[in-house]
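Heads up, one of the protein chains got dropped from this complex, but the rest are sitting where they should.
Moving on, here comes chain A:
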Amino acid sequence: MARTREALLLLLDVSPSMHSVLPDVEKLCSRLIQKKLIYGKNHEVGVILFGTEETENELTKEVGGYEHVKVLQDIKVVDGHLVQSLKHLPQGTCAGDYMLIKKYGETYKGKKHLCLITDALCPLKDPDVGTKEDQVSTIARQMVAFGLRMKNIVVRASLSGEPHMRVIIENDNLLNIFSKKSSAKTLFVDSTTSLRGARKTRDISPVTIFRGDLELSEKMKIKVWVYKKTGEEKFPTLKKYSDKAPSTDKFATHEVKVDYEYKSVEDPSKVVPPEQRIKGYRYGPQVVPISSAEWEAVKFKPEKSVKLLGFTDASNILRHYYMKDVNLFIAEPGNSRATVAVSALARAMKEMNKVAIVRCVWRQGQQSVVVGVLTPNVSEKINIPDSFYFNVLPFAEDVREFQFPSFSKFPVSWQPNEQQQEAADNLVKMLDLAPSGKGEILQPELTPNPALERFYHHLELKSEHQDAAPPPLDDSLKKITEPDPTLLAESQSAIDAFCGQFVIKENPKLKKSTRRFLREKPSGSDEPNGDGSVSDAQAVNSMESKPVVTVDKIGDLTPIQDFEAMMSRRDCPDWVDKAIEDMKNKIFGLLENSNEGINYPKAVELLVALRKGCILEQEPKQFNDVLEKVCKICRKRNFSTFFDFLMSKKLSLISKSEAVDSDITDDEAGSFIVKSQPKHED
């Protein structure tokens, strides 16, 4: 189908002034192509570079001129090679100017896009005939004739040198001609992070979810179309991989089929066919079976409609009540009166600070209604109609009325004093992400999804090396997950003042084991807690996940966890021996340094862990030796309370029944402690 086809021409500026951002341009473009490889295999892409050293294009052969323009790839269906070639854009040496080359076959059906990425810093050469403006206008007209959509991304990361201003203004004017004369959009980005989000890497053709009447009353209806405005872009759904097929089988799909079987809970041997199942709903402790036919007869079946319930003050709808992704209501395209009606309502709502409450049933046969709020979206551009945003509101059942204490009820020590409040005010003012005169930082429209970016990056790496590890986030993406260091530096004084005003400390009453905050483990859940100092350092600078930290010695803080972690290391058999050896030393150390038995409980705990580990690893001898040695030491020094501890934990030698290698019988194990106890009479 023609509408699912798309042709995209990338016009990339590689002149010297662009060099600093080229890596991000490369990434943006490769992501574009990668997604096309997955979601739009028929799409066509062409790449033209300008500002290159060499010149290679048709027009220069045909009519001359167009120097420093290189066609990297003619328009053709996407393939993997393109990703490769985009990875290393040649750095141009010449100042280039942008000129459009007609590359589309005139018969191409489907959408045509053009994406120009430049910094528009280089002066444009005067054409032979007419003015620059004329020329641009001509191109714009041609683009309209071809139904070409253009998107200009202008990078303004660092403005260096004033003399460029004249050129910049001139170029911006020219770009504006595109916006006016054709359906081009020009976007200025001022950071590499924004550049990465500037071009949607996947084009989803808009589909209406509703077309019909917005009923103000029975008599007054407005024809509207409803589109999705936001929708979460998910990870691609990966298939399960089966490694059962022999590696020689070239046609193996490696897919996995998932089968479901329904079995009676009471009698697992009885399999029930899917059509014999019936849905049951809980009613108190019972489950009430209700067949789908029964439901069909009684269920809620509202008519498809969108009806106005009324208007209300915008302040009655708090922002956090918005429930879902957002829809856009526009008047039916081409219906001028409906457009005026929507425009009148939107403008009146904005003026009076009102919103509309509507009840929507998008499709016939839908089993539920949604109540939502329409907020005005008054457009400033003459070619974009006024519209409404629609957000779903919760029903009474969806709101949980939890009570929280008033801040004023908290003790005085929890209330900020004047200086603290001032420091906070100052911080909120200084740590400004939307400074006046500069662009907004982390504008959602221009911020790419770092996790998805990483996935596609990894996918590409894996296509080269199957075992490639997940790549770290690059600097542009890191600015999304972590605060921008330059911004932090700018407001360092406010931050320091703020931090200086407040004191935080760990709650001393809590048990050590339940604490998590100030000494937090790194992000990994599978990461064992290493030696105290190591994991502290990790928590501080492991913002992007590094390879799992491994434990190679038993620390003082969490010896048991460390021990278990070491025992379970599979990269070398020596770890088990080392773990046991370390543990032994720990235990003896504890006993040696135990003042009045303070360390006894800890030592016994370690012994228990060691015993468990030795049974698991079938190393009974190691443990039994340790225990015997421990007892010997204790007997020598008359640590009688220690034996009470051992008794209470029922700690004994590992017997034959627990580990085959043991030469201790169960009886011997049972009587061990009693025998080794020092005689009090002595």
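Here is the rule we use: a contact is a pair of C-beta atoms (placed from the backbone, for glycine too) under 8 Å apart; a residue touches a chain by one contact, two chains touch by 3 or more; residues count from 1.
One rule holds for everything that comes next: contacts and distances are computed from a predicted model.
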item	value
UniProt protein name of the chain not shown, from "X-ray repair cross-complementing protein 6", "phosphatidylinositol N-acetylglucosaminyltransferase", "Gem-associated protein 6" or "APOP1 protein"	"X-ray repair cross-complementing protein 6"
Touch criterion as defined above, residue of A:48, A:154 or A:328 at the omitted chain	A:328
Of A:42, A:230 or A:641, the residue in touch with the unshown chain	A:230
